[in-house]
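A single protein chain has been omitted; all remaining protein chains appear in their positions.
A, B, C, D and E are the chain letters, set down in written order, and residue numbers restart from 1 in every chain.
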Amino acid sequence: MRILIVNVNTTESMTHAIGMQARKVAAPGTEIVALTPRFGAESVEGNFESYLAAVGVMDAVMSYRQPFDAVIQAGYGEHGREGLQELLDVPVVDITEAAATAAMFLGHKYSVVTTLDRAVPLIEDRLKLAGLDERCASVRASGMAVLELETQPERAVEAIVRQAGLAVSEDHAEVICLGCGGMAELDAKIRELTGVPVVDGVAAAVTIAESLVRLGLSTSKVRTYAPPEPSA
Amino acid sequence: MRILIVNVNTTESMTHAIGMQARKVAAPGTEIVALTPRFGAESVEGNFESYLAAVGVMDAVMSYRQPFDAVIQAGYGEHGREGLQELLDVPVVDITEAAATAAMFLGHKYSVVTTLDRAVPLIEDRLKLAGLDERCASVRASGMAVLELETQPERAVEAIVRQAGLAVSEDHAEVICLGCGGMAELDAKIRELTGVPVVDGVAAAVTIAESLVRLGLSTSKVRTYAPPEPSA
Amino acid sequence: MRILIVNVNTTESMTHAIGMQARKVAAPGTEIVALTPRFGAESVEGNFESYLAAVGVMDAVMSYRQPFDAVIQAGYGEHGREGLQELLDVPVVDITEAAATAAMFLGHKYSVVTTLDRAVPLIEDRLKLAGLDERCASVRASGMAVLELETQPERAVEAIVRQAGLAVSEDHAEVICLGCGGMAELDAKIRELTGVPVVDGVAAAVTIAESLVRLGLSTSKVRTYAPPEPSA
Amino acid sequence: MRILIVNVNTTESMTHAIGMQARKVAAPGTEIVALTPRFGAESVEGNFESYLAAVGVMDAVMSYRQPFDAVIQAGYGEHGREGLQELLDVPVVDITEAAATAAMFLGHKYSVVTTLDRAVPLIEDRLKLAGLDERCASVRASGMAVLELETQPERAVEAIVRQAGLAVSEDHAEVICLGCGGMAELDAKIRELTGVPVVDGVAAAVTIAESLVRLGLSTSKVRTYAPPEPSA
Amino acid sequence: MRILIVNVNTTESMTHAIGMQARKVAAPGTEIVALTPRFGAESVEGNFESYLAAVGVMDAVMSYRQPFDAVIQAGYGEHGREGLQELLDVPVVDITEAAATAAMFLGHKYSVVTTLDRAVPLIEDRLKLAGLDERCASVRASGMAVLELETQPERAVEAIVRQAGLAVSEDHAEVICLGCGGMAELDAKIRELTGVPVVDGVAAAVTIAESLVRLGLSTSKVRTYAPPEPSA
Partner (left out) sequence: MRILIVNVNTTESMTHAIGMQARKVAAPGTEIVALTPRFGAESVEGNFESYLAAVGVMDAVMSYRQPFDAVIQAGYGEHGREGLQELLDVPVVDITEAAATAAMFLGHKYSVVTTLDRAVPLIEDRLKLAGLDERCASVRASGMAVLELETQPERAVEAIVRQAGLAVSEDHAEVICLGCGGMAELDAKIRELTGVPVVDGVAAAVTIAESLVRLGLSTSKVRTYAPPEPSA
């Protein structure tokens, strides 16, 4: 089985990190192909960049010339998943939704800890549209920009742990979702420090994509995600 | 005052029609400039095209070289408004939200009548995110594609009136919103035939944009719609 | 065009102030007529007074002997708007809803800052019934009574700014609605001090009423706001 | 214990019928005093009349010169209950809420069957504000005006039973609330014909009012229902 | 009239206390029979114990050999009420719902103060399923275990009063529900100290059960609570 995992920004080192994280949890026999969009922002921190990323991700997937069995969109709170679902016959999994879904099997309420404060409303909106917000205790920002997660990993862990701790003590979260593709390698550390399960969206998405493929399930084509008309 | 009104598809005749409709209701002294995206779909009937339109609309607005006071995004249920809000200092009005807002001043519940069935979930999602769905009785499809509104206006009126009638009798709507930029000239006819107020999104958006400008109000820049960082 | 704007209390100086504020934003050619109820409370701070005001406002409007094109009910969180909609053929705009509607075009979430704590649940209830509460971050009280806004304007500004600041920092509001007819002249000051858009309900209501009139739209008469039966 | 039960319209024969219905279920030792407002509509079928009734009911209660232990507002879907709660130290029970509350102890979902279609949104709004709408399957209109319940009781029963039947079969209601003070004597007949429990709001309100008095509970005075200020 | 009130744990002294509390408010002519389950936990503090209690309570009621007119399940936030409703022809009242219902007649918002923090989500879930959560300001834990209410009554009162005070000042509750069967005797003290109405679930449930019996109302048998099939 081949799964495409598409970064939402154009930073190759993040694509690499996301691919590595995905491979760690992939089943034997699953090939992970990590793609970088040909255009877009170095890091996606707001709506303009997120809309550009939506098109960049669709372009990257449609330009890929080999067969594949599922696609993962590896951006937290980003636009675009519905477009991929229209264009493809294979399952599409967004890491924001994958993480929330996994978290809801683990505790009564979950929180998301993300990068900058301005990303919070985007994530809240995606969870709301996905109907996964009812058990979301909070979306909290660590104040660290996406690229700082790579350049200042220690400060990032500290800031994320602080917000995760507040999510548990103040917001009654019982599970933490790491709200950024770039946080992929921090989960073990944070789990240890907070004492609650920590869900990484990339890892969750890989197992969900594999599961849907194994079950022979793919996107319904009867209404919302019917293929675009040829005239378009 | 100059207001840009941006079509979401690349069909010039629709841009023209939208501009005309806007000028009909604009106040004296308001200049309406109707823009067509440089790329995108001839008509936007689904998510892929809608995401492309989001970027096409942003491109069209950012490429416009004269000063302007407000922007209207003239697509029903389309993506992209939040991106414009980040990029601009002037107010941005989406016609889906403008129509719903006006309708809510006129009756207890409103319905939207749109083109194809596949557009329904997109409109429902936009209204939900905008927090304007609570008093939405239904979103109904006439089964007419966007471009058929121009080529078969009589059948279009008939199909829309039928759904509007069902919205009133079955769903208890008291106001009808015309859920497509291309329906702009049909409102008087439909109002006469259904007996309830009919709101055209383009017209509503023009008066709302004018109002915000006159009140000296524009998009808040403190969080969600802060300008993109230069590094992006 | 003539717009009636009706104060909800019997204090003439407040009617005068409301009329002045309305005239500031009215379009050329719009005549603003400010009315005071013949009975009711000097200031409306609770439900009993608010119900009395509902009837007082209807009485004031029905007693007005000239033609008019729209009515604005200038009380924040007050009862009665639905009654006016039944009795009249012209549009009726409540300032609570007008302010919320304008705010929702400007930011992801908005807050209302009102007078006394006891007014908070009334405003929350009106926003809920109007289906405009989903994006309301909070309704906060400044602790200043309606009449103190006139007698102690400096303390009022200070108290309102403090609550507006907390609404932004604690509740993540991106826009502030001034939740009292009597706050009408304070908006510029508060806007400057908080850095976010500040919406005055009276001003917003004037432009909305004008817009509905220009669009030829009025209250739907098919169900909820059908005229009272003659037998009644 | 003395309980005032206040009709919302000025039709004495309905006040009499409401009083009789209340006495049937009152505990030994409970005195029921049925009051008619001094002003208002012969029957309350819309918002204007309902707001007038709100003030008429408050006037009737405040004009009553004997001591009393609780007040019941005997109108379905009417305004005004919050005003009474401010003015009084004794418990106030609205029959709309009393019926819904009782119904929720009896089945998973309940429906309300009321008089005219135009009363439906008023009842829906009251249930929503009271937070009792979540388990409301539907509010259905029999098409019979309030006064026709007295003049054409057979047709009324037939029309109500038909809607009650549809509420059970189509809307999955398991309990029916009779949505009008004037339906008070029909409940046994309708229960027999539909096979589900039928709740009369007047009867439910009497037992709830008695219960609150016996438990020594009355309206909280800390915020929403604090007494009006003397200056008002 | 005979009402069975069933403790959810196996501690006889708590059954005794619950019975005494019920008798204090029961009407003349109402016989209260307090039952203890034959199996289960000494105190119910979580889901496992609560599910066991659900079956224990059903067993206790079905083993009772005398006729009875209503059943009260005297556990706060516990499972099982729906099972009793299937098995019985008489009304079943849960104290969690009884308290919330009474509180909603007394103030705009109510809070529940319960024992341990882990009971909070159970109570929230029960209120949500019952559709009684909309006006619930908060569910707060005193940190006192069920059995400590008996062994350390002074500390219990202090801890409960502290949380009740915070519910009023921070969460805007206007009424407090005592969220545990074992708190039954503390209500007067707490009412005095907090200044808001305090509802004891046992007391509220007794008057509601009596009311339903007097009104001749019982559980609807058409769908959710139809009796189990004989084959089962």
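Quick note on the criterion: contacts are C-beta pairs under 8 Å (C-beta built on N, C-alpha and C of every residue); 3 or more make two chains touch, one makes a residue touch a chain.
Please read these numbers as outputs of a predicted model, since none were measured by experiment.
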Identified contact with the non-displayed chain, of A:2, A:23 or A:135: A:135
Among E:1, E:33, E:55 or E:166, residue touching the chain not depicted: E:55
On chain A, residues whose C-beta touches the chain left out of the figure: 25, 27, 91-93, 97, 101-102, 104-108, 130-135, 168, 172, 174-175, 195-197, 199, 203-204, 207-208, 210-212, 214-215, 217-220, 222-225
Positions on chain E where the hidden chain makes contact: 41-52, 54-55, 58, 79-80, 82-83, 85-87, 117-118, 120-122, 125, 128-129, 145, 147, 223-226, 228-229, 231-232
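The rule is simple: only the chains that are shown with their structure count from here on.
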Copies chain E and chain D - interface residue numbers shared by over half, same or different: same
Chain centre separation in whole Å, for chain C relative to chain B (CA means): 27
Interchain centroid distance [CA atoms averaged], chain B/chain D, Å: 43
Multi-partner residues of chain B (at least 2 other chains): 108, 172, 223-225
